[in-house]
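A short worksheet on the structure shown next.
A single protein chain has been omitted from the complex, and every remaining protein chain is retained in its original position.
Then we have chain A:
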Amino acid sequence: MAWRDGIKAFDAAIDAGMVWISSHGNEAFALLRGLLEGGFGAILWLLAELPFWALAGMVGALGWRLLGARFGAFATASLALCAALGLWTETIETLALVLSATTMAVLIGGGIGVFAGLSPRLAQVLDPVLDLIQTLPPYLYLLPAIAFLGYGPATAILATFIVAVPPTVKLTALGISRTPVEFLELGAASGASGWQVFAKIRLPFALASIMAGVNQSLMMAFGMVVIAGIVGSGGLGQTIYASVRTLDIARSVDAAIAIVVLTIVLDRLSQTAARPQGQQKEIRT
């Protein structure tokens, strides 16, 4: 039948296209893969150098400082639980995956967001793209990533980055574009340059919104790294995937518990930074 031939031709065209892209862009993909794995490797190395109790203690101390003693104790206990479950290596792998993808999302997405906040036309072009990224099932982003970057953490990080980047772009753009007009007037009337207005007025006002975006990106990244277990990301996601395949339900529940407590700890820590200026500790000079 004609339409079957049509679909066959379509599939053939896609295959040919993929072959063409991977043969011509091979070096670029190798470079991208090297960069992603290099960043991931560096963060993982840092985390792996520390014994689990040192990292748990540091996160606990940070939590104590930002949110009080109770949360500090909770954070330390959470990380200790991950270690007690025998999943410490997987936990820090997951942490390294999330941190590298989120760092990329914040740097790239924050940069794009700033320009989108300053240019309504760019924002108009970006909005439907970001909406589309958020509408499609995140699982889908593993397909192009694995086609170009192969099995391993690089694919996981790229797919996680795609899923994590929209909130940072959107909320950065929103924060930057919503500077109260009287403050822009203050900047202009004080003789401030464009850069000064950005750094001294727009950015401080946008900070709470940007941090809310970072927090959301972090949460999206946590969701995605579990899914990315399927492409050999390593970490807790892969543990869950492997345990489910062998019907080792108990182990997959252990890994799920580790994911949940890790997510809660990082969510609370990054949310603190997203609080409006007025609620934070007073700045002293």
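The rule is simple: a contact is a pair of C-beta atoms (placed from the backbone, for glycine too) under 8 Å apart; a residue touches a chain by one contact, two chains touch by 3 or more; residues count from 1.
What we mean here is this: contacts and distances are computed from a predicted model.
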Listed names "Phosphoribosylformylglycinamidine synthase subunit PurS", "SufE family protein", "Quaternary amine transport ATP-binding protein" or "Na+/H+ antiporter subunit C", matching UniProt entry of the absent chain: "Quaternary amine transport ATP-binding protein"
Candidates A:5, A:49 or A:182 - the one touching the absent chain: A:182
Among A:22, A:124 or A:190, residue touching the chain not depicted: A:190
Sites on chain A contacted by the missing partner chain, in the whole complex: 180, 182-183, 185-193, 196, 200-201, 204, 277-278, 282-285
